[in-house]
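Let me begin by presenting the structure, written as structure tokens, before commenting on it.
Left out: one protein chain. Kept in place: all the others.
Moving on to chain A:
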Amino acid sequence: MKALTFKQGIHPEYNKDLTKDKPLKNAKRPEEVIIPLKQHIGAPLKALVKKGDQVDLGQKIADSDSFVCAPIHASVSGTVKEIRKVTDPGGNIVDAVVIEAAEEDKLNSGLEKHDSLDQLDSASIRKIIREAGIVGMGGAMFPTHVKVSIPDDKEVDYVILNGAECEPYLTVDHRVMVERPKSIVFGLKALMKAADAPKGIIGIEENKPEAIESMQDAVAEENNIEVQTLETKYPQGGEKMLIEAILGREVPAGGLPLDVGVVVNNTSTAAAVADAIRDGKPLYERSISITGRGINSPQNLIYRIGTNIGDLVEEAGGLKEDAAKVITGGPMMGAAQKHLNVPGVKGTSGILVLVREEVENYEPSPCINCAKCVDACPMFLMPTQLVNYAKNDMVDELEEWQVLSCIECGSCSFVCPAKIPLVHHLRLGKAQVMAKKREEN
């Protein structure tokens, strides 16, 4: 099968060998978890527990009446020690429930177990996905039940599972595809049923042959699901790039994949959907790659949401002497952390530690118009021009030149020989346009 891809993009070093052959294993059960009460894009949640409450594993501890939200569950059985403000990996200050773990876990989620999808209709699948608090696990954390709630005037013919894992270093989706292919397929079928979509496609980059083989075996019996090989190129896993590559469809600017009849979910998200339906298990743990040259023993772990990332780092042998930068997520879009006292959340797919020589300080020099950024941008924007507009507060021009289409993938900054932090300026440019729009309304 021919590997498909999108136009433009970049080829960073992938460095997946550090962890790609390390099987997923359970991290040590934490003695205390700090669970931020906002782990999704959407409305804020209200805590359902208070200090001193006893909670069970999988018990819902925060929820809201809003549609666009995902409830949060206890990731250990234990006692609520306090509710306090913490800084999440994204740098936001949010309320968090601190739970002191009891001796043993007792799963009590209130979710029923279903061996097959036969007795479930699309609405009840969506309900389970919502109640299980499932969000996009690639990092964006958009509530999954919202994604598969298709408005009456829209029709979806494909659910695409994103197994591209185009971020360098990360190997969690890879491991889940190798180790749990049947769960992914079960989850995909549930998502297809929920979205009323007849066909499913699992897109995987060529640099993961074991994952491709594993998924191909798992879908051998399925006549409406196929595995599509994708060229190894960043940002292949961006949903717009994925749809362009696989179906040749263009998501309209400002629109959603829904507008071209597609729903895109991460492969790990699909596995979480399967866990929720079959085992009544809400999203209280996830897999993560602890990797990079600054980690003593890189590995893939399954950890409870709310575990301190410092504990996970320790479990992977700790930081090396010359560790200089700790990133949650991948190197292209992840967030650098000030310290390791940060709880892992539903979207935290990696902890990447770079050593000093890998983070040489980039001193930007003037733009020489080389247009490498223009040639790299998968959205066909002109980053160099947009940066000039952003620096000069030219908001109308920013809007006209489509700054809002920027997906912040970082390809422009990556290729820039003058080391200009282009995507950083583009984010500021987007904020300028959004501010203007808010003012107008």
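Here is the rule we go by: contacts are C-beta pairs under 8 Å (C-beta built on N, C-alpha and C of every residue); 3 or more make two chains touch, one makes a residue touch a chain; residues count from 1.
Convention: contacts and distances are computed from a predicted model.
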Protein name, per the UniProt record, of whichever chain is missing from view ("Ion-translocating oxidoreductase complex subunit D", "cysteine desulfurase", "ABC transporter ATP-binding protein" or "Carbon-monoxide dehydrogenase medium subunit"): "Ion-translocating oxidoreductase complex subunit D"
Selected from A:35, A:323, A:351 or A:433 as touching the chain missing from the view: A:323
Chain A, residues in touch with the chain not shown (by the definition above): 10, 12-13, 168, 240, 244, 250-255, 310, 318-319, 321, 323-327, 331-340, 352, 354, 358-359, 362, 365-372, 374-375, 378-382, 384-385, 401-402, 405, 408, 410, 413-419, 421, 423-424, 427
